[in-house]
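As you look at this complex, bear in mind that one protein chain is not there, while each of the others sits in place.
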Amino acid sequence: MNTFGDSFTFTSFGESHSAAIGGVLDGVPAGLHIDLDLIRANLDRRAGRNQQSAAGVSARAKNEADEVEWLSGVLDGVTLGTPVAFLIRNKDARPEDYEAFKHSFRQAHADSTYEAKYGIRDWRGGGRASARETTARVVAGSVAQQMLAEQGITIRATLVQVGAETRPGHFDETIARYRADGDSIGGIIRCEVTGLPTGLGEPIFDKLQAHLAYAILSINACKGFDYGSGFDGVTQPGSIANRQSGGLLGGITDGTTLSFRCVFKPTPSTPKAFAQMQNEKIVNRPIVNRSDSCVAVRAVPVVEAMTALVLANFIAITKKIQKNHSSM
Amino acid sequence: MNTFGDSFTFTSFGESHSAAIGGVLDGVPAGLHIDLDLIRANLDRRAGRNQQSAAGVSARAKNEADEVEWLSGVLDGVTLGTPVAFLIRNKDARPEDYEAFKHSFRQAHADSTYEAKYGIRDWRGGGRASARETTARVVAGSVAQQMLAEQGITIRATLVQVGAETRPGHFDETIARYRADGDSIGGIIRCEVTGLPTGLGEPIFDKLQAHLAYAILSINACKGFDYGSGFDGVTQPGSIANRQSGGLLGGITDGTTLSFRCVFKPTPSTPKAFAQMQNEKIVNRPIVNRSDSCVAVRAVPVVEAMTALVLANFIAITKKIQKNHSSM
Amino acid sequence: MNTFGDSFTFTSFGESHSAAIGGVLDGVPAGLHIDLDLIRANLDRRAGRNQQSAAGVSARAKNEADEVEWLSGVLDGVTLGTPVAFLIRNKDARPEDYEAFKHSFRQAHADSTYEAKYGIRDWRGGGRASARETTARVVAGSVAQQMLAEQGITIRATLVQVGAETRPGHFDETIARYRADGDSIGGIIRCEVTGLPTGLGEPIFDKLQAHLAYAILSINACKGFDYGSGFDGVTQPGSIANRQSGGLLGGITDGTTLSFRCVFKPTPSTPKAFAQMQNEKIVNRPIVNRSDSCVAVRAVPVVEAMTALVLANFIAITKKIQKNHSSM
Partner (left out) sequence: MNTFGDSFTFTSFGESHSAAIGGVLDGVPAGLHIDLDLIRANLDRRAGRNQQSAAGVSARAKNEADEVEWLSGVLDGVTLGTPVAFLIRNKDARPEDYEAFKHSFRQAHADSTYEAKYGIRDWRGGGRASARETTARVVAGSVAQQMLAEQGITIRATLVQVGAETRPGHFDETIARYRADGDSIGGIIRCEVTGLPTGLGEPIFDKLQAHLAYAILSINACKGFDYGSGFDGVTQPGSIANRQSGGLLGGITDGTTLSFRCVFKPTPSTPKAFAQMQNEKIVNRPIVNRSDSCVAVRAVPVVEAMTALVLANFIAITKKIQKNHSSM
């Protein structure tokens, strides 16, 4: 349930306020030099320290210290072919900020569904449901990105829409406007992958788009995924929609750029939402400045990370089949 | 690669013109009475014999005979707890209609990617990539629907948009218009599930929406999936988007109706596309009357089937966890 | 639960008296010519028509007709890379022979545990628990053997002990002696694999011997597995046991011949056992001539088949890792 992939796997662990979060990567080939700078850069983007739009990111996020400690699988910076385990200590331990939620649920958060499911929950900052968990995904995805880069594959995600705004240079002011109103806003990310070989993906249940959708929809706050002609293509006749494969035909890469979109809802934890909840007597204490006004901003490197995990898994699988075939 | 699910699994086999298509269901509980009428009705809907819109469906589809033969796992109409295997013979063996494609590829079909991947392909009617494969999914999904019905869970998919048309009663005329023009058009399906218990789904990678997206994007011609506020919600502030969970919070059912959408592209095999291809010297023989003008029409029961397979898998998993919990 | 392997999988279905038994092979590379003669020969050995020892095999077994029907994945005798599905009809439908067991259990058979587990069972001839299920394993294993043969790998199992008898030429008379006494006897099979590349297997949980033990212990009536110095090696000091690796070190092939043993218990369904059960009033009707006096005789090709399924799975996995490594 906390493991992603089958031939190249990532097992994730940690709550937002447990001793540490981290993960285990299995199937990393021996001999890969770990690029610590790439990991650092991606963690900074996730933490809002180096973003397309800075306005959407909370002060807390920017101050988060994400020091990766490597536990196994690496000797002198080079992978051994054995499981690569890492952890990041949770330093920002201020559960008192969340004390109010010990006996109440935040609206549109997973607090209530977790309680219903487990009968127990770590109420400190969302626990396992916290977006803090995506930090481990970014570390894992960065290692996968390096495996892909060795094969000439590049992944690049970009924020392309915030609210109704589609002009990149204007995202900051849009977010600032919603923030000033004590509110939040959603965003759409486009992700493009170049350098993919033709033939990646499987015909039936393991279509590449199916695995990408699974990976992307597993990110907190993501509400949708489309590729190629997508939802907008519904108004196009076949003679036109034809030309927008999104890089995939029948679940398999066709050699053109892979291109998909995903949408992130606005965070529900806003002063405005809180005021409503107070009126409805759901909570009795303000939420202060700990959440982003546009979570899509920080989701960009997470989308890249999950895409990398999917592709690294398929690169491995496909290599096998090609090899088998050629030997017969 | 051809198995779906983990605790309740469906293994699919068959090409469009092999001896048979079919599947093996593993994890069906013992003692379930197989409802042959439901299976028949769903197969009829998939074949276009009993549809919201008849106009989108080809003559061939309507004539397809889908006789299910049960091979194992059932004694006197009741399941034994052992694997339920079934097959449907491929009677419509007219590969000569496709002879032209033995040495050429259809545009925007998976023919080229398959050839690139395997170096060999069954050129007769798309082979494994043919939508005929969804027949087996409908049989399997119908069995899953019965398992869910026993627990009070109901799945209902509906065609809600064809091209720009969103008024249900007008779909037929819209499709007919594109057909008359030698063209095809896409559609959007909404699927709703009622009766789900709270607490279904897992927090991180096994969020219920992630598995649904995976299942739905594995259907031929599907280009996108969203739920709750979805793509349209990008323009809504948090204080409003809040209220459209789509039945899921943090990846787990919240007790409200589960609701998602998916979009299907127009079929690329149309007379108009063919004319273009002739001009570009890609094919040299007309495609006659074998493809649907709006594949979304027949996709409706396939969406229900895949949804049922996902949910039946999760019902099993969740039951286990609840049971474990209660015993401690 | 009825699927074996992960990258190369075999899904088995069928009860001893259902319409058919069969299976689906997923991960067979495209372009493999299916050797029907090898499959026929292995089925004949399993049916006791061409054995090291004929004395251990019942008349029924020799008459079993095992006609394989290929449903998908093969075009003109060559695999397509899609799932290879096959079935064998159950022609020997004489459930009346087993009618007595509808309301009673056979001693030391799985009848009672099945009933306890499922609350329903196919009482006709053991149902899913019947050794008839191994027919499908032999077909699947034979396809795997062909995949391995293409890489120069040969599997050969031999009966090496029957009761206390270890001289091959004397097995028939030993079995005949027990049969004449209305009793049955166990046997030990040795299996050797040559041509394996060095480096097959994984260090921790996926040691090759672990997967072989799993596969072999999944065969009906098998009670044990050892390799290299095995159980007999317990009396040898390290300086001697050293030299009998059995072809594996640390879970990984070392380039020498792979060699393991397995033991099969005597069938519990014998006239002598029946007489005892009658005395204890467990059954009230004789068991006539339908069971083997030494099931180890017919288990020989099943051991080869399961070994082939394990190795075909590992060949695929290892190829992938080597390829990944070499590309970095």
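Letters A, B and C mark the chains in the order given here, with residues in each chain numbered from 1 onward.
Everything below uses one rule, namely that a contact is a pair of C-beta atoms (placed from the backbone, for glycine too) under 8 Å apart; a residue touches a chain by one contact, two chains touch by 3 or more.
Bear in mind that the values here come from a model prediction, so they are computed numbers and not experimental data.
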item	value
Candidate in contact with the missing chain, chosen from C:I188, C:V300 or C:I315	C:I188
Chain not shown, touching residues in subunit A	1-3, 9, 11-15, 18-22, 24, 26-27, 30-31, 69-75, 78, 80-85, 87, 117-122, 127-128
Subunit C, residues in touch with the chain not shown (by the definition above)	1-4, 12, 107-110, 112-114, 116-119, 128-129, 133, 161-164, 178, 181, 183-188, 198-199, 201-207, 209-218, 220, 223-231, 233-239, 241-243, 245-246, 249-255, 263, 265-268, 270, 272-273, 276, 318, 321, 325
On subunit B, residues whose C-beta touches the chain left out of the figure	6-7, 29-32, 81-82, 147, 150-151, 203, 316-317, 319-321, 323-325, 327-328
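Just so it is clear, only the chains that are shown with their structure count from here on.
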item	value
Distance-to-centre winner among chains (Cα means, whole assembly as reference)	B
CA centroid of subunit A to CA centroid of subunit B, Å	27
Centroid distance [mean C-alpha coordinates] between subunit C and subunit B, Å	37
Multi-chain contact residues (two or more partners), subunit A	203, 321, 325
